[in-house]
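One protein chain is absent from this view; the other protein chains keep their places.
In this document, chain identifiers A and B correspond to the written order of the chains, with residue numbering beginning at 1 in each.
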Amino acid sequence: MAKELFFIIVSSIFVNNFVFSRFLGNCPFLGVSNKTETAIGMGMATTFVLTMTAVAAYFIQNYILVPFGLESFLQIISFILVIASLVQLVEMIILKVSPALYNAFGIFLPLITTNCIVLAVALLIPMSDYNLIESIALGLGAGLGFTLALALMSGIREELEFADVPEALRGPAIVFITAGLLSMIFLGFTGLVPL
Amino acid sequence: MNQYVRMIVVLMIISIASGAVLALSYEATNPKIQEQARQTLEQSVLNVIPGATKMEVVEKQDMTIYVGIDDQGNKKGISFKATGSGFNGPIEIMVGYNPREGKLTGIQILSMSETPGLGAKIKEEAFTKQFTQKPVEDEFTVKEDVEAISGATISSTAVADAIKASLDKIVKIYPVGGDF
Partner (left out) sequence: MQLFKDFINGLWNENPIFRMVIGICSALAVTTSANNGIAMGMALTFVLTCSSIFISLLRHIIPDKVRIPCYIIVVATFTTVVDLFMKAYFPSLYEVMGIFIPLIVVNCIVLARAEAFASKVGPVRAAADALGMGLGYTWAITLISMIRELMGAGTLFGYQVMSDSFTPWVIGILPPGAFIVMGILVGLINMITRKKVKDTHCQ
């Protein structure tokens, strides 16, 4: 069991990194990878929401959708609504409990609803028949993988500002090419763990 | 207060309408979806059992077995799904087996996510045809009695191991030389 969990986490961070090999969460990946500090804040906030979503998706799928036979046509709509409310809830709780924490990553929370990683993790859980613990591991691994991708990219982008990039490639173009090179590095992890 | 009531009413109406649309489209598409899934399955069963034109599903000791039957009603062989872990993710294989002869009748890769151009070649006939007429007592060891795809030893091994592992279970239910 522990071995399986380890495999799920390692595989979602390195082997099938959600950004570099599954192409999920590219919008925030491009949008907030300017500075390392904000990148890590966004990564942490996303990881937190992802772990919560994994739990919520598991319970909704197995205790509401499947028993009532609704899983094939109400799945998308119920997952996205729960994610949207969850994000709102997390935002309110953090604001009440710790204003300092809210200042650190509260501003990222509204952006997370439309991050496709969150809905993707929710949808992957029923698809892979994961149990509760495995679902949490997938959520956590996906979040950590996303954070790693953001942190790596923002580090490179901070240096890129001083580089002599050809005029036409400035802006998102060079970020895509850099992401391509990073993704090539992540290809090296394939086969690391049995999937 | 009035605006809150309006908010709730509008949200409720939209949700109800959406639920109705979804339920209707589900009703409209569900038979077709079921039919498609059954057809794909049947096609793969008929592919791995030569001569079969119909399939019959049998549940035996937690295994789902698909029996291939020809036009005259003769049983031509059985098939089952085998899964293994490849280089990039799970590999699902349909395996055909003829217990009377003790040989495989063919395999087909149902799903896999191996590297295109390398591991993905396990789908090609050049690789899969070596399993046709292979005696089930064989070792299924890559580079000995199973030819590996060059540059994709892990994917090739995954297929061979997956077939061998589920064959071990199947042979206990349907021993070589026995009827089925």
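General remarks:
Note that in this section a contact is a pair of C-beta atoms (placed from the backbone, for glycine too) under 8 Å apart; a residue touches a chain by one contact, two chains touch by 3 or more.
Predicted, not measured: the structure shown is a model, and the values here were computed from it.
Although one chain is not drawn, the whole complex shows that of A:F7, A:F48, A:F73 or A:F146 it is A:F73 that touches it.
Only one residue in the set A:I40, A:I174 or A:V193 touches the chain that does not appear here, and it is A:I174.
Residues of chain A in contact with the chain left out of this view: 20-28, 30-32, 72-77, 80-81, 84, 111, 113-116, 118-120, 123-124, 127, 166-181, 183-184, 186-187.
Residues of chain B that touch the chain left out of view are 3, 6-7, 10-11, 14-15, 18, 21-22, 25-26, 29-30, 32-33, 36-37, 40, 111, 115-118.
Just so we're on the same page, only the chains that are shown with their structure count from here on.
Separating the centre of chain A from that of chain B, both taken as means of CA atoms, is a distance of 31 Å. By the touch criterion stated above, chain B contacts chain A in their complex at residues 18-19, 22-23, 25-26, 30, 85-90, 115, 154. By the touch criterion given at the top, residues 15-16, 72-74, 77, 190-191, 194-195 of chain A touch chain B in their complex.
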